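Working notes, beginning with the structure itself.
With one protein chain held back, the other chains of the complex are shown just where they sit.
This part shows chain A:
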Amino acid sequence: MLIFALSRLLRAFITIALVVSFAFVALRLSGDPALEILSSDATPDAIAAFRSAWGLDDSIGVQFLRYAQAVFAGELGHSMRDGRDVLTVVAERIPVTLAITLPALMINIVIGIPAGVVAALNRNTPLDRILMAGAVAGFTVPSYVLGFGLVLIFSVWLGWLPSGGSQSWINAVLPVFTLGVGGAAILARYTRSAVLEVLTQSYVRTASAKGVPWRHVVERHVLPNAAIPTVTIIGLMVGHLVAGAVIVESIFSWPGIGRLLVGSVVSRDLAVVQGILLLVALTMVIANMAVDLLYGMLDPRTLSRRHK
């Protein structure tokens, strides 16, 4: 187990290092922050002073080494636009994004898994077809279409919900639903497939043949075994939610990490963009590690296979 955890940690470190390095180089090759941030009439002296103050006049290699050293010391730098500490800037957005992504993840799970199980247990019935048609619609409609559609219906036509903003909890309803629907649809599809596969296994047939009540067969044999691929999908959903938040937060003017990222990329606020990407990479890696550990708990054979 220790070796397994250590190997996962090493892979996680390499993943994060690659993401951060790529972002660092790509950002520096794609535009000069001095020209984007300073006034269009800034004098050559002011531009030179800006580049010098932010270390942009050094080579990319030197800049990267300095950045890596700072990151290992827990220092993510300062925003070029307002001078604030990046850690503070990013940290204050985390709860705002979590306020819509966690409920959305709950919607994914609470709607997606039961819908998938019910569809599988009622395979090829009208109920299955209705549920799966809904699921296909759910994940094929892009979030910006769904988001604007919901605003049109519930804000503009019905006047029930605000069109955007973050003034109260009610402002979160539409963004949460927009973020949650796509994930629930994907989860329903995967859960259905997983359950259908388990239903064909010999131990399910044996249990049924022995006269075990169907409900018990489903609860004790089908669902635990179908949970393994489903957990994988839930792990991937975290990434889906973070990516989705970038779009949904823009549509609904929700001031979370996604909005910060878009604004910082546009204004070439390099330190903030790097800070966010580091955070996103960390989140993804942690989510995947959590999934791996859950595998072990759900199916101890996974661990023993990895040790061989």
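Just so we're on the same page, a residue touches a chain if its C-beta (ideal position, glycine included) is under 8 Å from a C-beta of that chain, and two chains touch if they have at least 3 such contacts; residues count from 1.
Here, contacts and distances are computed from a predicted model.
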{"item": "Options \"GntR family transcriptional regulator\", \"Sarcosine oxidase subunit beta\", \"Peptide/nickel transport system substrate-binding protein\" or \"Transmembrane protein\": UniProt name of the undisplayed chain", "value": "\"Peptide/nickel transport system substrate-binding protein\""}
{"item": "Contact with the hidden chain (one of A:Arg192, A:His221 or A:Arg268)", "value": "A:Arg268"}
{"item": "Touching residue (missing chain; options A:Glu36, A:Asp57, A:Glu75 or A:Glu219)", "value": "A:Glu36"}
{"item": "Contact set of chain A toward the excluded chain (per top definition)", "value": "30-36, 38-46, 49-50, 53, 81-84, 89, 148, 151-152, 155-156, 158-166, 250-253, 255, 259-260, 262-263, 266, 268"}
